[in-house]
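Before we start, here is the structure in question, set down as structure tokens.
Only a single protein chain was left out; the remaining protein chains are all shown in position.
Coming up: chain A.
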Amino acid sequence: MTHRQRIVVLGHGMVGHRFVQAACERGLTETYDIVVVGEEPRTAYDRVGLTSFFEKGADALALLVDDTYPDPRVRLMTGVEATDVDLAERTVALSDGESIGYDQLVLATGSAPFVPPVPGRDLEGCFVYRTIEDLERIREASREASTGVVIGGGLLGLEAANALVQLGLDTHVVEMAPRLMPAQLDDGGGTALLRHIEGLGLHVHTDARTEEVVGAEGRVRGLRLAEGEIEADVVVFSAGIRPRDQLARAAGLAVGERGGVVVDHQCRTEDEHVWAIGECAAPGGICYGLVAPGYTMAEVTVDAMLGGEGRFDEADMSTKLKLLDVDVASFGDAFATTPGALELVFADAVGGLYKKLVVADHPSGQGLRLLGGILVGDASAYGSLRPMVASDLALPENPEELILPAGRAVADVGLPDEAQVCSCNDVTKGAILAATDAGCEDAACVTRCTRAGSTCGTCKPLVKKIVEDHFAEQGKQVDRSLCEHFPLTRQELWDVVAVHGYTSFDEVVEAHGSGRGCDLCKPAVASILATQVGQHVLGRGRRTLQDTNDAYLANLQRNGSYSVVPRVPGGEITPEKLIAIGEVARDFGLYTKITGGQRIDMFGARMEQLPAIWRRLVDAGMESGQAYGKALRTVKSCVGQSWCRYGVQDSTSLAIELELRYRGLRSPHKVKAGVSGCARECAEARSKDFGVIATEKGWNLYVAGNGGYNPVHAQLLAQDLDKQTLISYIDRFLMYYCRTADRLQRTAPWVASLDGGLERVREVVVDDSLGLGSELEAAMARHVGDYVDEWQATLEDPEKLARFVSFVNAPDVPDANITFTQERDQTTPADSEGPVVIAAEISVGAPQ
């Protein structure tokens, strides 16, 4: 047997995280254990999105759920620094005194902000902009401050300036170069950006050299430039980054002229057991300060460790971002340094637009090809232009149309299959087409399957266009109509029912459909009627529409018998009810099992036994759990503050209240929920359609998490809500889902399919930007007011009960096809060989 080997990863930033993720996905953890040493107090987060920290909080930036990897072979340490690497012994010394051995060492230590050596840079009130902790410090200092200065007018500097603006400071930007973003923009682009930024009330000083940070009593008071002084209480240095290569230097590994651990095209250092990736590495002597090349290095390294031949050659330094609400993009040979390069420029100084294409003659002699470009003010064309650079495609006859304002948002040009569409995840057009051919029916599915568009989202419109064009080419319409009887989507059907006030399937199919319906449209209409109109699912005209389980208010099992689940709100149940369930199961010979939703399922009931079983359960104070319906199932909870010594809120009471509020709600698919009493999240609320997690200040609401075939974690919709607001948001969320989702579409794919995704949900539910809020709440209030227990109502109605017979002409004869055996002291279904003919002697089933 071979000994398991160990990879030690130093650094848990975005690139270190990507390495571990790829290692798990590609099976490297089958042979290696991975130890990750992270210096920051928290696990990896989205540093690119750092500016949204003030708005959304740290949780929204986190890249890992629950701060752990789903692979137990990965050990993740935070708040620990590596202090020394011994290449000969292959060990790493840690700040906590531990020493760990490695078979492979991956340096992913990133970079540190460069602070120019100006006097006064250590004064209180001077900061750098790199980590969440930096932002917390800046926020703290800004409480007492009124003016802030950012030193550096590059990409990071402008992001830092954005942070200061968000904190309410009068903000200055000081840049040494003659223009903003000198590494990405030319003079024209810089001027357009400057106008936008000054228009937002920022003060920009270009061509300005900082001579000194001026202070008094150890605190920042201002900044002295060659041209004069600026008063300021906060100074943020954002004048570039330097690779953090100290460990490698100390260990004796080669570093580049401008820093960075020298690595080969597979990201391996001079020492064959040591690798370097991301901003601390210098492949070919060059350091890259963008995340996309870092991701590529992470993938290449995993590939190399698996014996692959992936290479990191030249990085695409294309950038697109929204800075202070201004779109800026720069890609390819933006400065037209290629011999023979020509520039096509569209500039609208009034509208603040600057767009430049860099082109050259196509090597074929036919037309032009695109080398690069700059877009300021409107970067919508970036998603389609950037892939054209790599693809070497001949440009259309009038290339200026690609950047003129009237130009189509997504250029309609035939990219070759090898063109890279998503640069963050290196997905080509060919890979997107392959995914559609393999069964993806829409862009959202392609994004799930290929990751294209899942990181920065820039290429999403292009992905959508490629998918739609591909289907159109095949003559395949993306047909979202429900079935052959209705040329409508479920959402359109919902609207039709609402507008006309229909109350029966017959009305709907006669006015808007054809034929007599089927097993697809009938349950869909039944669900829509149930949510909009109410009334019993087994009422006249309704029962024949119901799907298998709803038709008998129980879950059909493999041999034709049913299972029964009484509601146990919040998973809380009295001993008396437990005993009642036990007695029912014993008396009817039912198999019992605890469900994942904190209730008890009883299996093996014959259809004709269901009323008698429910009579006993209803008498014991229980009601239908709707386990059979596309409906609210359970609201799972932990014991919360009532018992748990960590709990900060009463999660059980809230879970019960929510379950009783939404019980019986028919929805496009099943809905599951959870409430946790603290951040330890024992109720697994983040895997639910809606999940609530207690905080010291109230409740955080997560939505659109799903288990099942495609597990998805729920996303944070709103924080620190009081109970009333929380409930109004859930009301709106659920009703919006009921209205607009497709048939059998769970909340995660539904949110993914919405134009704008979670942001769209936030607009409707939280911001109420469509003004739908009160209407959605009123619809839910109607549901809550009309609720009756379906089983109790059935027991009271002889007409409904009449259906629960084995044979209409022999109600006392049980179905002989249902037989059972015993396993582990309980009943289990026996397989049937073929239809059983019931002879004169009839074997009677379980006692009544």
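We adopt the following convention: a contact is a pair of C-beta atoms (placed from the backbone, for glycine too) under 8 Å apart; a residue touches a chain by one contact, two chains touch by 3 or more; residues count from 1.
In the analysis below, contacts and distances are computed from a predicted model.
Participant: Pick from "Nitrite reductase (NAD(P)H) small subunit", "ATP synthase epsilon chain", "ABC transporter permease subunit" or "Response regulator" the UniProt protein name of the chain that isn't shown here.
Facilitator: Record says "Nitrite reductase (NAD(P)H) small subunit".
Participant: Quick one: which of A:K522, A:K672, A:R686 or A:R746 touches the chain that's been left out?
Facilitator: A:K522
Participant: Just name the one of A:C449, A:L556 or A:A718 that touches the chain not displayed here.
Facilitator: Selected residue, touching the omitted chain: A:L556.
Participant: Among A:R26, A:R543, A:K723 or A:R760, which residue is in touch with the absent chain?
Facilitator: The missing chain is touched by A:R543.
Participant: In the full complex, which residues of chain A touch the absent chain?
Facilitator: 484-485, 515-519, 522-523, 540, 543-548, 551-552, 556, 558-560, 607, 802, 805-810, 813, 815, 817-818, 831-839
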